[in-house]
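Okay, structure first, notes after.
Every protein chain of the complex appears in place save one, which is left out.
Per-chain residue numbering starts at 1, and chain names A, B and C are given in the order in which the chains are listed.
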């Protein structure tokens, strides 16, 4: 058996060693050549990995364009990207790392609500402005004000009017709702659908539930098919929604699928999972990759040409705008580069974001509300030819 | 100290606490595959108290320890009567059950979890470690610690010495759960947010790896393992990309080369695979002779 | 509708049974649990799905999936069982959990972490059997799962190697003395368990219309509940328990709530552990009663 005294000494020594290693002094700005660092929080694994990849591309593209145009007041913009691996624990050290070691002026990301909750709350505590290009769960910024922002408008605010109009336009009378019960966002979507159906006089003839990710949906669809509704509201993540669509069609369900803005923003995953079964799905939307806004349109066209993508994804455009918002504020307030007086610079950026009214960028018009969420355009989209397209006739 | 250094030290400290807690169970030879569940129980119990009832964190930590210990005792009592395979299965399932229950309990925010806990300080984390270390030093020198070792070494011999194995192992399991629960409470109040999926199978595996890498023989080996594994990905950022693969392979290699961990006396050489196979056959045969008793 | 729901449940149970059989074979041969079996199933499903996407017929994809399963099981055997000291009873569990992590991470590295869509088979088929309807995919699932289960029974019961597997499972020392090559029998057992898991993986993919890199864990968990319910090491018990759990889950989802689905199974398993720890059909599976 061990003699305890020695053990305690070894343990203490090991801990002291960590303290020295981990506690290295922050680097400060690099010598010479002014740099503005902006942090990016991505996640290379987990359910939102694809969205994060898109987001990083958008942020990098924004920085490339900025620097090609001479940077900000002659100083370069530089991204510092950290990967949270979809692991909240690592976010708890990565955000302080960006704040202290890398001296970033602001942080962009993560796109998912769960990641944003931790990253934004941590950044807020350290008084670093943070903009999520996508987190849309209600209350996601509850603990992150005043430094936390999201470019997405929560479903309830964004989708209600659009979906109500769509239901009236198409004359639906009966509906079923399928809900992912293990997920707060989708439960909120289900409540939203219930409210919308009540308001529009649609009768809800069947409700089914599932738990994220691991079900065959055969049982739920069997129940719904028995009720034969006009419309099936998908309160589900995009992958699950796609599988529900396939199971529904394989059981010969004829209902039209209905989704909130969240379904459209995860549109490619939905269509990839659901294939042909998703054709005709109607969803609310807050972003149009082919917007006719005079500011957005040229930005989108240039991005299409530069990246070779036919449709610029939502998270790409949002991240592009987030970087540019920060850059605009740095320029406007004439903040010093290289992390000089960084605390003050961060506070000014935060105040600037909170005061931002009708910022127009690649993703159309954005205004931040009191709670840090964005007010966004309200659009209707429909799946056609394997992708969501904005139904311009409907808005 | 910079917030970064502080965040690193907090994280390392919490991981050390997790490793030490797990070691208590392992010192009786009982491996749990769902220890993250006790972390979750501690985290939620403490968070409920600090958020909804404004209790001070240190008191909430104590309650977290007690609640986790009770859960540990119940699960231990169910599982430790049975063979090690059952223990593995039951703790594995228990981990899932706890995650599921928290995800469906609206009072604690369901799948979104709880948000807004603060108050974990270096003092709190490192004084918790100090308390646990003192406990472990005393334990390893005591007859109780000796009994743990006896159960780990040979249960049949231990019954012949009159050791009430299940009772002792359940006690160790409860103590282990208590420490893990405290670590959970501290983690919750450092992260500011907890969701059920935070305490999933990956976290459970990490806890095991912290403990097993350093060595299960001495408790400070477990602590060193936790420190190394928490600091490596921070120092070597490339490791982040390969983190899962590296950790997975670490398990595989470690179990072949040094199943007892890096620190500790080496076992006598086990002979070739054939010899081991024969011995295993013998062990199986002995196992089958056992009859239910009692 | 009840008829349809019962059929849905049996279908679900059939896929559970295959993985659980895989687990039980290994338990029989070595008194060890291969925690990488769920991931083995997942990787096999991914391989099958990728092949189907390229337009190859389902039969080819299925054969490739079971071959992948068998191969991976052998690799896991070598990495996590063959050279792992038996002085540490949990070492193989830890090691195979590690292999599971590696398999998941490799799939994520190669294909990304998104769910992968599994194409339909026999899309035009839709049999109306009165009480319930059977789609093409469902027909394939139920027929293949039944064939594999029955095939395993026949193999274990009627062939020399099957007899050897049962022998090793009953008394390895004795069969070793009789000149049975125990090592090779164990290798065969692992291969078989991988084949079953591989089949289960792709068939589950068909039923769910997709496969995710993180499905392995769910399969393992379900299989563990099945073998606790059926009795550790009991082949027949495993099959019956899988069907029970499949039907129970389906009916819970249909008539109660999806959130109760797992909970009800947990409760059932918990009660069985308290009242009859050796499982509904188990022998005295290593149950030690002590004070």
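In this text, a contact is a pair of C-beta atoms (placed from the backbone, for glycine too) under 8 Å apart; a residue touches a chain by one contact, two chains touch by 3 or more.
We take it that contacts and distances are computed from a predicted model.
Enquirer: What protein name does the UniProt record of the undisplayed chain give, "Sodium-dependent bicarbonate transport family permease", "Amino acid/amide ABC transporter ATP-binding protein 1, HAAT family", "Heme exporter protein B" or "Phosphoribosylformylglycinamidine synthase subunit PurS"?
Expert: "Amino acid/amide ABC transporter ATP-binding protein 1, HAAT family"
Enquirer: Touching the left-out chain: which of B:51, B:100, B:165 or B:234?
Expert: B:165
Enquirer: Which of these, B:62, B:122 or B:144, touches the one chain of the complex that we don't see?
Expert: Candidates B:62, B:122 or B:144; residue touching the omitted chain: B:144.
Enquirer: What chain B residues would touch the chain not displayed?
Expert: So the residues of chain B touching the unseen chain are 135, 138-139, 141-144, 146-147, 149-150, 152-154, 156-165, 265, 268, 291-294.
Note that only the chains that are shown with their structure count from here on.
Enquirer: Spelling it out: a chain qualifies if it touches chain A and also touches chain C; which chains qualify?
Expert: In this structure, the chains that contact chain C and also chain A are B.
Enquirer: Just curious, how far off is chain B from chain A if you go by their C-alpha centres, in Å?
Expert: 35
Enquirer: With chain centres defined as C-alpha means, what is the inter-centre distance between chain B and chain C in Å?
Expert: About 28 Å separates the centre of chain B from that of chain C.
Enquirer: If you look at chain B, which of its residues touch at least two other chains?
Expert: 104, 244, in rising order.
Enquirer: If you look at chain C, which of its residues touch at least two other chains?
Expert: Within chain C, residues 108, 259, 262 contact more than one other chain.
Enquirer: Would you tell me which residues of chain C are touching chain A in their complex?
Expert: 1, 4-5, 8-9, 11-12, 108, 112-115, 117, 120, 123, 126, 133, 135, 137-138, 207-210, 212, 214-215, 218, 250-251, 253-254, 257-259, 261-262
Enquirer: Hey, which residues of chain B end up touching chain A in the complex?
Expert: Within the complex, chain B touches chain A at residues 1-13, 16, 103-104, 109-112, 115-116, 118, 126, 129, 133, 136-138, 140-141, 145-146, 149, 187, 190-193, 195, 197-198, 202, 218-220, 223-224, 227, 230-231, 233-235, 240-241, 243-244.
Enquirer: Of all residues in chain C, which touch chain B in the complex?
Expert: Going by the criterion above, the answer is residues 27, 30-33, 79-80, 82-95, 97-102, 104-106, 108-109, 171-173, 176, 182-183, 217, 221, 224-225, 227-228, 232, 259, 262-263, 266, 269-270, 273-274, 277, 284-291.
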